[in-house]
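One protein chain is absent from this view; the other protein chains keep their places.
So, chain A:
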């Protein structure tokens, strides 16, 4: 572990398929836009260290597939996340209308009630907008979320979205402190580690 890193934060990106989750993440971590990005299968994972207010934080960001069929698996990644980015596509109203479902799922599976949520309306570079900025704002207010509009293509708002989220998490000390504490305990806890990837469990039976 890096010595100067204050904490490792687990962040999750969710939202309907094709809204640009993977593109936003790619823009944030590699500062590029790849129009040839494949649809995500299962979950993908990226790491980036950023510094907010002089504090270095390592972000472990899980990019989930919006595709229905993969969703049965993804709720498990909600566990222990301190922040979540919920994305919709401003040019597709149906992706905005599905937000309620996503929040429900989040509520059900996330292990903490004080998780920081950010709503991102993506693809503002496109012409055919279907969701007004005010609608997004209203939704975010109703559900006590951070809100920003962004474009993974033109880079608008992307950096800002992640930084705001991290700042907010760091301002909620209980959120990252206790997570770190518990993680420390967990590593030393044998019971959790049983049946690790190396051994198939069955073979170690007797």
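The rule is short, and it goes like this: a contact is a pair of C-beta atoms (placed from the backbone, for glycine too) under 8 Å apart; a residue touches a chain by one contact, two chains touch by 3 or more; residues count from 1.
Everything that follows uses one rule, which is that contacts and distances are computed from a predicted model.
*Asks:* UniProt names the one chain left off this complex as which of "Rab3 GTPase-activating protein catalytic subunit", "tRNA (guanine-N(7)-)-methyltransferase", "NADH-quinone oxidoreductase, chain G, C-terminal" or "Trm112p-domain-containing protein"?
*Replies:* Per the UniProt record, the undisplayed chain of the complex is "Rab3 GTPase-activating protein catalytic subunit".
*Asks:* If I consider the whole complex, including the chain that's not displayed, which of A:5, A:47, A:97 or A:160 touches that chain?
*Replies:* Among A:5, A:47, A:97 or A:160, only A:47 touches the chain that is not shown.
*Asks:* Identify the residues of chain A touching the omitted chain, counting contacts across the whole complex.
*Replies:* Residues touching the hidden chain, for chain A, are 16-18, 29, 35-47, 60, 62, 67, 69-70, 72-73, 75-77, 79, 108-109, 111-113, 178, 182, 185-186, 189, 191-192, 194-197, 200-202, 204-206.
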